[in-house]
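Of the protein chains in this complex, one is absent; all others appear in place.
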Amino acid sequence: MNPSEVAAATEGGAVVLDLRPPRPFATEHLPGALTMQFNRADLADRAELMLPQELRLVVHAEPEPIAKVAVEILLDAGFDVLGHLEGGLKAWRVEGRPTETLPLIDVDDLHGSLAAYTVVDAREGFEYRHAHIEGAVLFPPGEAWERADELPARTPLAVVCGDQTRSAYVASILRRRGCDAVLVMGGMVDWLERGYPIERAAA
Amino acid sequence: MIFKQFRYEPLFQASYLLGCSRAREGFVVDPIADLGLDFYVLEAADQGLDIVGVLETHVHADFVSCARELAEMTGAPHYLHEAAEGLVRYEFTPFGDGETLSVGQIDVQAIHTPGHTPEHTCFLVTDHARSDEPWAVLTGDSLFVGDVGRPDLLVGDQALDVFGETERAELQFRSIREELFTLPDHVEVFPNHYGGSTCGGVNMSGKASSTISFERRFNLALSQPDAAAFASFVRETAKPFPDNYQWIKSYNLGLITKDELEGARRA
Partner (left out) sequence: MQITEDRLLDARGLLCPMPVVKAGKEIKSLEPGQVLKILATDRGSVADMPAWAEDTGNELIEWHEEDGVFVYLVRKGQEA
């Protein structure tokens, strides 16, 4: 699909699924795009766990061969995929179309200004109970699309998971809904490695 | 370190993907169009590596290279030795002898080894996570397992090179003896061809890797007493020319288009 076709599809309610790694996605992505990192071995499994089946999707992945394989994988997994963005971000930008960003912070940033954020923990209950940041809101990725409106729109949200794979997906959902969400690179693994304070139990 | 050798059996050709998983970056060396762009892109993705460089040991004569297209698709530089300037008709990123490219903890150092072609370069691989000593050398078509690259596959401007075939053979002898055989014994040898490939002689082994010490000791061509004897030996143990080598080389040099190449092959 060329950029105009993608733009028309999103106007019609389709959602762009950006399969690039978190950093390039954060730097620049199509407006309202969700993100899930491409990995041939388990894209289908992860999509099934997290992505609402009812979404109409347009895939953005680079280089092109990855986009084509991803479309096939997602179609096989039963998702409604309209196509992929031909020419990638370059083709989109060349037409002067707007893009969005996802701010990134690391655990040192978060630790340094914890009071400024509401932490959104994009993991499962058992992971949260084992160790979480004080005051974090449990927000499993499989529920994120349904529950996105529960979170305050104007409060800065810092999204974490184990590293940043699932939190990137949740952060993209929150940004799409207009929340002021940032992605915490390194997540709970880095937080624990630093020895920063954690709480256990009680979601 | 991630190190993968891909063998395309119909042409006995070996290409490589090597990189640092921590840095999530890697290089592709000598990619072959018969495996295709999708193949390399997906292999790199499977290994969690972004392709940040497409390297070629030399301009190939026996298989169609997809280095240019892979470089364009991934946005990575297409690297060839600077001696290829003026010989190829397209843009590339030149490197010089001794220059090092790095991904994470992996260093890839260029060793200019003219002979098979004027721009031929080997790539010495060091993984600093394990040791500061070199671990492997990608030898292209200079040193093969059991054999050496033939000196008589040049076309176009390359064939107008100062040296004749005998001189190129002698250059090959010196390059391998002085640049490769001086490497530590343990360094593994990973060539661009093996087995039935017609890029080398009848003694080419079907095993697609070896070590410097084993080749130093048992490679028959390199065991010849001098460059002249080596040149004779190579001539006497040569295989038939690769199919369509003049057309393939012309395409890889950028002298003809893909359509012209396909047209010639069909004829």
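Lettered A and B in written order, each chain numbered from 1.
Here is the rule we go by: a residue touches a chain if its C-beta (ideal position, glycine included) is under 8 Å from a C-beta of that chain, and two chains touch if they have at least 3 such contacts.
Please read these numbers as outputs of a predicted model, since none were measured by experiment.
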Among A:Ala9, A:Leu57, A:Ile173 or A:Met188, the residue in touch with the chain that has been omitted: A:Met188
Residue of A:Thr10, A:Thr35 or A:Thr165 touching the missing chain in the full complex: A:Thr165
In chain B, positions touching the absent partner: 21-22, 46-48, 129
Chain A residues touching the omitted chain (full complex): 37, 39, 41-42, 45-46, 49, 123-124, 126-127, 129-131, 161-163, 165-166, 187-189, 192
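Note that in this section only the chains that are shown with their structure count from here on.
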Rounded Å distance between chain A and chain B, as computed from the means of their C-alpha atoms: 41
Contact set on chain A toward chain B in their complex: 21, 38-41, 63-66, 68-69
Chain B residues touching chain A - in the complex, by the definition given at the top: 24, 37-38, 41-42, 45-46, 48, 73-74
